[in-house]
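Missing here is one protein chain; the remaining ones are kept as they sit in the complex.
Take a look at chain A:
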Amino acid sequence: MNMTVNGRGVELPDHVTTVRDLLDHFKLNKELAIVELNQSILDKTTRDDAVLNDGDRIEIVQFVGGG
């Protein structure tokens, strides 16, 4: 499956079908990650089960140091 994650085209293995799989695939910290799928921000409590599709555009952001 091909998707755009944080502005970069990535090819993902077949077992990556949900947001949970995607975060695990990239070994990202689930507590910190905030996910937007096709310009729709996902609720943290339900987002892990959100299903991914070919061509999806995903943004994964977090809090970083700032003033």
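Quick note on the criterion: contacts are C-beta pairs under 8 Å (C-beta built on N, C-alpha and C of every residue); 3 or more make two chains touch, one makes a residue touch a chain; residues count from 1.
Assume contacts and distances are computed from a predicted model.
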| item | value |
| --- | --- |
| Among "Membrane-bound O-acyltransferase family protein", "Thiazole synthase", "Response regulator" or "Protocatechuate 4,5-dioxygenase subunit alpha", the UniProt name of the subunit that does not appear here | "Thiazole synthase" |
| Contacts of chain A with the absent chain, listed as residue ranges | 5-8, 10, 26-29, 32-36, 41-45, 59-67 |
